[in-house]
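Left out: one protein chain. Kept in place: all the others.
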Amino acid sequence: MDLKTICELPGISGREEPVRKAIYTECVVKLGEENVMIDRAGNVIAHKAGKKADAPRVMIAAHMDEVGLMVVSAAEDGLLRVCAIGGVDPRVLVSKRVKVGYGENQIDGVIGAMAIHQQTAEDRKHVLPISQLYVDIGAKDKAEAEAKAPMGTPIVFDTPYTEFGENKVLVKALDDRVACYNMLRLLDCDANCDTWFAFTSQEEVGCRGSEAAAFRINPDIGIALEGTSANDTGNLPECQQVCAQGKGVAISFMDKATIAQPEMFREMIALAQEKGIPHQVKMAVAGGNDSGPMQRAHTGAKTCVLSVPCRYIHSPSTICDLYDVEAQYQLVKAFLEK
Amino acid sequence: MNMEIFDFLKEMACKHGPSGHEYEVAEWFKSKFEPLCDSVTVDRLFNVIAYKKATIPTRDGSPAPKVMLAAHQDEIALMVADILEDGTLRMGTVGGVDPRILPASTVTVHAREAEGGYQKLLGVVGALPPHLQSEADSQRNYQFTELYVDLGLPAEKVKALVQIGDLITLNGPATRLLNDRCASKTMDDRACVGVLLEAAERLQTMGHKCDIYFVATSQEEVGSGGATTAAYAIDPDLGVALDVSHATLPSSRPDTTIPLDAPAVTIGPYVQYKLVNRMRETAKKHGIKLNTETASRRTYTDTDSMQIARCGVPMVLIDVPLKYMHTSVELLDMNVIRESGRLLAHFLNEIDEGWDSELWI
Partner (left out) sequence: MFELIQQITNVYGAAGRETAVADLIESLLKDKVDSIRRDAMGNLICEKKGTDPNGKRIMLSSHMDHIGFIVAAVEKEGYLRVAPVGGINLAVSRTRHVCFANGVQGVIVQQPVKAGETPEMKHIFIDIGAADEAEALSMIQLGDIAVYAPDCFRLGQYRVAAPAMDDRVACALQVAVMQELGETKNTVIAVFSTQEEVGCRGARTAAYSVDPDIGIALDVTGHGDTPETKLPSVKLGDGAAVKIMDRGSISNPQLVNDLLAAGERAGVKTQREVLPYGGTDASAMQLSRGGVIAGTISIPCRYVHSACEVIDLRDVEAAKGLLLEYLK
């Protein structure tokens, strides 16, 4: 599956089914039905046996879900009240297009706000919370809105895949479909390890899927593949940039979920150096991810996080650099084939 | 259930069971489940686990699906954190107790628990009266550090009887109100254990293809510890949690409450959307009114820990509407307990070998 297709599929946390179906189908084609399962948490788990019996069990995780919105109710005038699924900054929502619902029932919507002319000076200072923003699907009243988009209907950003600038891609949901894309490519690699590919659910609402997947797989080594914040624009000093685009895969020493075992962290850096794979150290302790559940499942595993630097994550417009996408793929491939 | 619901609620409210100290209420619930189930145990964390084996074999001889149903039996409470020179007691909290409900409340101090059995002392929560406070101070709520329990005893007697760590529970006997409504402490969430008993009773005659584990969980009010370990031990294929949710009040914000007269199901990422739809269809089929509400992330119920037990558990959350949560006058409609029990019994009756086909795609 190409990056465009996988990013444009809708799948908010807990409602990943369009992504799950596409990934499951591709995994079955590549590895056969007997090596692929959908577990009781909605994860897709694909297994590639190791070449040796005593090879370590390695779990690679990338999450299928994206942040988005969910319909809470319809107002009398037919506007939809919504809540955020995952961490969505309300400041990025106004004046954006969204897709309401999945599949055949999917309809378009927009998020508006009172025109600037009608706002007071005081109004302009305040951030409108999500509880005061509405999705407008053009419904004329409450009954029509409820029929088209009942309570619980998932909503995703509508940002089509666009290549622009130098090597850059603009699309929704790069966190973490960019890693799902790489993981699907990795299914073909010539792995030495006993490798378990976990396409996880519900990462954005607290790493729920990976708790279940890590318990089932019980890995010796866990590698989380992420799209992480690149803060490299706006003329900031280098030490505040977290990581920068075009400098390769970002390797983390610590985040909110884990402290990487130092031997894992160093091994990844040494491997990237040895193979000439572009890499950088992520210069911030921020964000949690699927590495937490992997590190602490059963009796514990060694973990690290390898990320593609993405600008403006959790917004409708996320940007990555294809050079970094390739670097993430190459480093994981080198690790598995070692 | 065999008992009249009001009598059940009345007796239930008298049972001692703050989070982490559910031994008394656990024994009581155990005795209630025993006539209705195949085996009942109380585990290390005081979870009551009542097992009812499938009564109808699966068509293809496959193992019966395992269903875990959870409602929590623990109650919020207070604890003696310090004994002051004058014999009044400073309080710590066990679970989320709102200090605004405490001034002038009567409480029970459970003293000398260490020596087998305990003595119940009546106490009143005191604070500096408004007459003696500045105008500004009397306009704000009391903080925990300004409240104390007065046992009406001389300091030396208090020090002889009471120890740091003794539990303090709210007093709130069940009161019957108009229109089948009832107010009491510990409706959150023992009324939902009542729903489990109601369902268990209906299943005596209905039959079911699934193995059922009714669990009165412990420590929900301090982070769902009981549900975490019970779900690990049971390893269910699917789960239903039952907890109370806020019923509509005149001042409540839109989309944050549900009507008092019917149960609801939660929609959101912590529950399995197809199982939720299944529950809604069951309700429709049997003429049971079932509302819906949303949770964008955590549900703050046993659902959250059950969903990630072992290899994952697809969940449904049933909400019983309740007014005045975490007070000694938690108010609900007793008909909702009956109807929720009926809903649950039908849901279990209809779970069969094909329950999980196309669950995720």
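Letters A and B mark the chains in the order given here, with residues in each chain numbered from 1 onward.
We take it that a residue touches a chain if its C-beta (ideal position, glycine included) is under 8 Å from a C-beta of that chain, and two chains touch if they have at least 3 such contacts.
Keep in mind that this is a model prediction, so the values were computed, not measured.
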{"item": "From B:M79, B:V125, B:I267 or B:I351, residue that would touch the chain that is not displayed", "value": "B:M79"}
{"item": "Among B:K52, B:H72 or B:R90, the residue in touch with the chain that has been omitted", "value": "B:R90"}
{"item": "Given B:A155, B:V222, B:V329 or B:I361, the one touching the chain that is not displayed", "value": "B:V222"}
{"item": "Identified contact with the non-displayed chain, of A:Q295, A:S315 or A:Q328", "value": "A:Q295"}
{"item": "Residues from chain B at the interface with the omitted partner, ascending", "value": "19-21, 23, 43-45, 47, 79-83, 90, 92-94, 113-114, 145, 163-165, 219, 222, 225-226, 228-230, 232-233"}
{"item": "Missing-chain contacts mapped onto chain A", "value": "220, 237-240, 253-254, 259-262, 265, 281, 283-285, 295-296, 298-302"}
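One rule holds for everything that comes next: only the chains that are shown with their structure count from here on.
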{"item": "Centre-of-Cα separation between chain B and chain A, whole angstrom", "value": "36"}
{"item": "Contact set on chain A toward chain B in their complex", "value": "12-15, 17, 20-21, 24, 38-43, 70, 72-73, 81, 83-86, 131, 151-152, 202, 205-206, 208-209, 211-213, 215-216"}
{"item": "List of chain B residues in touch with chain A within their complex", "value": "237, 254-255, 267-273, 292, 294, 296-298, 307-308, 310-314, 360-361"}
